[in-house]
Each structure stands twice: as C-alpha cells, then as structure tokens.
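A single protein chain has been removed from this complex, and every other one stays in its place.
Naming follows writing order (A and B), and every chain is counted from residue 1.
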Amino acid sequence: MGINRRDFIKLLAGTGGIALFGKNVNVWADEHVTSLHESFGVIVDTTLCVGCRSCEKACNQINQDLPRKASEFYKDNSMLEKRRRMAADSYTVVNRYNNPEDTNRPVYVKFQCMHCTDPACVSACIVGALTKESNGAIRYDPWKCIGCRYCMAACPFQVPAYEYNNAMTPQVRKCTFCFEQRTSKGKAPACVQACPMEVMTFGKRRELIKIAKRRIEKHPDRYIPHLYGEHELGGTSWMYLSSLPFEEIDFPNLGYISPPSYTEPIQHAIFKHFIPPLTLFAVLGGLMWFLKPKVVKSESVLEEENSEK
Amino acid sequence: MNKKLAVSIIIIGICMCFFFLFGETGSIWSDEDSAESSVVHPILIADTGIFKKLERPPVKFYHDKHTVALEKEGCSVCHPQDKKGRFIFKYPRLRDDKNKQSLMNSYHDNCIGCHRERAKAGKKAGAVTCGECHIVREKYKKIEHAPIGSDYYLPLEDTYHRDCIGCHKEEKKLTKKAEVLNWKGFYVKKKEIEKATWPKMDFDYYLHYQHEKGLEKDCKLCHHIYDEKEKKLVYKKGTESSCRDCHREKDEESRRSFQKVAHADCINCHMERSKEGKKTGPYSCEGCHIEQKQRTARELAVVPRPGRGQPDRVLISIKDSRMKEVPFDHKGHEAQSLTCRNCHHEKLIACKECHTKNGSPEGGMVNLAKAYHEPLSERSCVGCHTSYKLKPSCAGCHHLLKSGVTEASCLPCHSGSFKEVGVASKLGNPKELLPANMSGDITIKIMEKDYMPAKFPHLRIIKKLTEISKSSKLAKQFHSDQKTICSSCHHKSPLGAKKEVPLCSTCHSLNMESRKTDTPGLLGAYHRLCLGCHKEMGIKPVDCTGCHAGKTGLKTGMRKQ
Partner (left out) sequence: MSSRENAAPVKIRFFTTGVKVLIAFMITGLSFGLYRMVFGLGSTTNLTDQYPWGLWIGVDVASGVALAAGGFTSAFLAHIFHREHFHAIVRPALLTAMLGYTFVGIGLMFDLGRWYNIWHPMLPMMWQGNSVLFEVGMCVMVYLTVLYIEFLPVVTERFIGKVNLPGMLSFFNKPIDRLLTFLDNILGKVMFVFVIAGVVLSCLHQSSLGTLMVISPYKMHPLYWSLLSPLFFLASAIAVGYPMVIFESMIASKSFGHKSEMHILTPLAKFIPYLLGIYIVLKIGDMIYRGTYVYLFEGSIQSRMFWLEFGTLTVVPFLMLLSSRVRSSAGWLFSAATMCIFGVLLNRCTVFFIAYRPPFAEKAYFPAIGEFALTIGLIATLMLIYRVFVSILPVMPAPEKEAVRE
C-alpha cells in the first residue's frame, strides 16, 4: 500500500465532507401521505351490482389506447362464469360470486386498481414512473418506465398487468382513475358515471367514509360492518361494502400496515445522511490501517520499487 | 470429527431432507378430505376441555364408516351399556377422563387396539400410526373443521367458544397469524358452521304424529315429569310438553342434557323395536340428521291438530295495559309452524306467564312488550311477521321499507275485539285511484337526452301487487287500504295529499355531480327500485332490453351515443 498517514487523514476528512453534502440530499418525498386530505375516493357497494358490466365498457371506451372491444363482449354473460383478473387490455373486471345466503342472487364485484393511500407500487418503482397525485390517483408514466416489474411484485392486490406480448414498448397497465380525462377536473371516473345502479359513489375520501358508515348503520342486516379499504394497508381510495365476508369475494385479509412502511424505514435507516455506509467505510479504513503489518523492511522495499518506476 | 462421522452426518442430513421433501403425512385418510359429500360429516375429536393445548392436530372421526363396518357386532363394541342393556353413547367405552394422559390412553387403547385386532384377523381396519389419524392440515381456513365437541355433544356456541376461539388464540400466540375469532365471527360464520355440522334434527308435528300412530298414543312411553316428592319420573296426563322443557343444552345436576337424553332414548328405542321386528325409526347419524325437506302438502294433510287442550282463539289482554286487546287466532297460527316450540319455547304456557311486564329470570329478562314486539326475534309476533315480509312475494316492496314497527302498524293488531279479523280486505280496485294519464303503460323518458326510454306498465304492476296482498291473510290484515300498495315505490311522499304524487326527480337529481349525500341520483334510483324489486321477487325482466327496447336492441350502454 503506497500511502502515508497524512494522506490517509486527508481522505478521511474528504469523506466527512461527503457526509455533510449527503445531509442535503433528499430523494425521499416524505409528504406523500399527509397531503392527501382532499383526495378523492370511491365506495363500491357490492350489494347493488347486477353484473351488467357497463363499467367495463365505459372504461374501454374512455381509454383511447386500449384495443377497442365489441359490444358483444360485454353482453356475453358466460364470461362471468370464470373468475377473471385485470389484464393488459382491461383495467377493470366484474366477477360473479356465489351467495351462500341465496344461491339465486349471486354477488357481483368490480375490481380495479385500489389507488392506495400509501402505495407499494409507487414506493417500489425504481425510476418513479408511478406517482401518487394529490387527488388520489396513481399515475403511470410509460416514458420513465424501464419495465422491471417491481411494481407488480409489490402490489398486494396484484393489480398491475403487463404487456408481455409487446416486444418493443411494453407498458404496465392499470386503472388510471380517469385522471387525465375526469378526476383531475373533479369529475367522476367513467365507470362510476356509466353504472345504471349507481353502485359506486364518488367524492372526497374522508366524506365517503362517513357516508359508508351511515349506510352500514342504516342497514345493519345488509352489510358486513366493515368498510374494506378504510384502513387496509394504510387506506385505499377505492373502498368496498359487502354482504359477504370479504375473503369470499376475493379481497385478501390484509393488515393495516402499508407495505412501504416495512421497506422505507429500512432504507431510510441505512441512508440517513449516508451515515451508516460512511461509518462502515471509516471502520474498514481503520481496520485496514491498524492491521497493516508493520514490517519496516517491506516498506523500504516498496519505496525502492516506487522510485524505480 | 473423522470422515465416517462426517459421512454419517451428511447421510442423515440428506435423508432428513428427503423425508420432508417427499413425505406428506396423513395421505391414507386424505381421500375422505377431498370427498366433499355433504352427508359424511366427521366428528372432530379434540377434547380441548381436558387436553387444553393440543400437541397433535385433532382427529377427524367418521362415525358412519364405523357403524357400517361394525354392523354385525353392533354398538356395544364401542359404547357401554347400562344395567338395562340400554346404550350410553359415550366414547370410548372405557373412557377415563381423569387427566390428559388417561384420556389419551383410553382413546388410543380403544381405537388403535381395535384396529390392530381387526387387522390381525384379516378384516378391513383403520389407522394405527399417529399421522393417519392426526392429520396435518395446511390451513384451517374453511370451516371444514367445524367441531362437534366430541365429549358428548356440546351446543354449538359452547363448542365455538372452547374449541374454535381457544385454538385460534393458541395459534395467534404461536404464529401471530391466526384469525382472531370473536362473537361477530361466529354469527357471520354460523351458517357455514351449521352446514358443516350435522343438521339440527327438528321433531315436528309430522314426526310426532308418526310416533303417536306407531306407539298407539301411549304418551307415557316418552313423556314424563319429575315428581319432587317421590323423587322419580312419573307420567301425568295434561302435562306433556317438549323434552327441552326440562332437558336443557347442558348437563345439569338432576338432569342430563337434551342431546344426551334424545340420543339415548330415541336410538335405544329404535334399536329395540328393530330387534323385535317392528316398524321403527333410524338409528344412524344420517338417518335423523338430514336436511329437513319441505314437508309435502300430502304429508301435512294427514297430520291432525296436536291435541293438548289449547284454545282456538284468544283475546290477549294484559292487566293495566294502555293499548287495546289483541285478538289472536291460535288455530290459524298453529298451521304456520311445524312445532309448538317456534312460539312457545319449550313450555306450552302463555307468554305472559314467564315474560312479565318488567322482565323476570324465567323469561330471560325479556319483558312482555319486547316478547311480543321485538322485530329481530323469530318468536315474537312482530319478529315472525317481519321475517314473513322477506318472502319473495312480499320482499319486492318490503325490502325497501324500513324493517320493524311504525305507528301505523299498531292498530291492525290492537283492535280490541274479534270483529275486524277475517273481514274482507279494504283493498279495492286500483284503477279508481289513478289519474287517467297514469292508468296505462307509461314511457319514462325524462332522461331521454342521454338514455333510451323505458316502458313502465304502471297499472299492471299495481294490480299484481294487489292480487298478491289479497291472497295472504297476513297481508290482508295489514294492508289497510289501496294506498298501502302505493307507498313502497312512492316512498317518503305524502299519499292522498293531492291527486298526484311528487316526481322521482324531485329528490333524486338528474345531475350526478351535484349529489353530496347518500341519496342516489335518478339513474340509480330508477334502476335500484325497479331491478331491486324484480330481483327480490325473482321476476323478470332483469336485463336491459326487458325495459329499454331499443331499435338496435343494445343490451348494455343505454346511453345514446
């Protein structure tokens, strides 16, 4: 090793300087949860849905970049026999579930992106292609996306779909909350407006929670006394009311802790002002220094070689 | 460590891993697991009352398999008999529940011992190793494992508390991942639990009549009361009532639980008669515990009215009551239920004997007013009537109306005398009430700017609803006049104030954006009302073209685009 004590200390000072610089680097948007006071939400009342799939049709029509599907596709009730999930060409699906209370009256449930309050996908995205807007929508920017699909691995509801068959420009596909076309202007999304039974109620999320609670109180025999999405994973913008237990209608029993609350503290702890890595650096540097075999002979040999060059 | 030891460690390691790689225990009985026949219900042997925390998974015991296999040998193989030779349906025969160890041993000695013997004798036998009975289950998600407390038929609620909640609490401590059960969970899952257990056996009038016939009306064979003075069971005519009158859900000091006595008496009697070659009832589990079929009209026609000296009609009057008396048609109501217990609990006495004005312990602290009027009970007058309103022919209107009692519903009952009962209904000709322009088929086109118009056969609907009302005694009593029929759709409107009722669009706005409350807009109001009623009553149409007959016949998207 060709360095002396003076240079070593200079280097140590230099790293300290980096630490100071590191203090000002803030790549973390800490405000993303608190500024959602006025965000929108939707209550989906599954006791009202009749499975007409007008919402699916409206979604297909308003999103110009989706392949247009014929009306017959939405008329075909045999599609409801198999449980479907969202796909690259359909941002929302309606599924039918058997109602053990009354087999003649199945329960229909609409699925789409839940637009979580503290989204796992937004936290996961390496380039920030997924962002949480202040009105609650989670937007996807294909221009930034590198196609790593970490958002798909992170989403607890397994919502994002991928265009695996697109070789050159595959995108992540999911419900946009009609951000561009509607919700950025305060209007309800296309599916909400199209529904003839007015299954969905659109409004400010905190008001919707009150409305939902009142509804449950008014009809205790109709609903399970639980608003799914009020607290799950830290809250979601799309919330559900149901007469059947939520596990039976494909809503996983999730805790109240949002997924980023697990990973972000770990990341923040490691990179807080870069102190832990720099500390490790210093420790290793110290080890390297102090464990250096202090053999005078070899030092002079090295110096000889250096002067030779 | 030398090479040999290293080699042996490696071999042990690999073997251990292979064992766990390819060995899933419990494969022998797992065929039963997948056979989802609703008839074959296992009994779950858990005995957590004595074992407390289980070291191994509970055992699924298929009783009917054993009754079939041991048909020749009979019940005495497993069950002890008393001095008279009657079976005591306790298991195992030499049951010793002093402590955990002794109970475990008695199970193992009886079960595995018998299996071993049979296997030695070359007969078809059951499991002998641990994992074949104590089957490891991946997830206890579904209520397939609903226990019927094998230590002698505990009632469902108790089993839930002790076995379900207890086990989940243990699991939560272990893995922090078990679902924490609570009372809400039970009532939500009660139907599932009941489906997975043996269906409750209902001893209705029909069965009682079969027994009367078969035993030639020898009431003392089954009915008895306990004479305190002589300290024994005697029969006294006129005191016959339900077994549950004395024999409750749990064992008590002086009397055993209902389940115990029912199984002991019924099964033993059936078995004795079968030995004597007489016509008798079943004595296997599924012989009695089957899904109760609807009794056919023919079956019910032969059943005479149970004769216990009950009145045909009563004028229910309560001392110091401020409401008028209620004329009660006892005979008519008898025909509405399959057992007396539906109203009379277990005792065949008047409600007010136990349910006093202020409530008493005999009446479960339910006071008289509540006993008659509680809308959520299945026994109270109001409660039973409320559940009738959920029938498809009634639910169309009634699912929208608030459940329970309103001021208007007092008078039809509290009329003070029998004069009003049975009088022809005041429902008249609907056409007379309607203005001329409303009596035909109406076309709803208020939203025709955006949506296709809908056909609405107004008069036909009212006529149909009137017809349904007239055909039901209960409906006739309460649907005091024609306007009652109108009030379900024209809700929250004063009827009879003017000739015309307010428009729907008055409260249900056309413009979706302006909604700030929970009230649906006009689009949702129409569809929820119409489709809701059709769904509840099970009638058509329920698809779009049924009402919106468009030229193109579009099924979805009635929006004009």
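Side notes on the structure shown:
Just so it is clear, contacts are C-beta pairs under 8 Å (C-beta built on N, C-alpha and C of every residue); 3 or more make two chains touch, one makes a residue touch a chain.
Being a predicted model, the structure only gives us computed values, none of them experimental.
Only one of the listed residues, A:68, A:144, A:185 or A:214, touches the absent chain: A:144.
Think of the hidden chain as still there; on chain A it touches residues 1-3, 7, 11, 26-29, 83, 85-88, 120, 122-128, 144-150, 152-154, 156-158, 160-171, 250, 252, 254-255, 257, 259-260, 262-264, 266-267, 270-271, 277, 280-281, 284-285, 287-288, 291-293, 302, 305-306, 309.
Listed here are the chain B residues that touch the chain not shown: 1-3, 5-6, 9-10, 13-14, 16-17, 20-21, 23-25, 136, 138, 174-177.
Definition applied: only the chains that are shown with their structure count from here on.
The centroid of the Cα atoms in chain A and the matching centroid in chain B are 43 Å apart. Residues 179, 184, 188-189, 191-192, 403, 512-513, 515-518, 520-521, 523-525, 527-528, 531, 535, 538, 542-544, 554-559 of chain B touch chain A in their complex. Chain A meets chain B in the complex at residues 48, 50, 52-54, 57-58, 71, 74-75, 100-101, 104-105, 187-188, 193-198, 201, 203, 211, 214-215, 221, 224-225, 245, 253.
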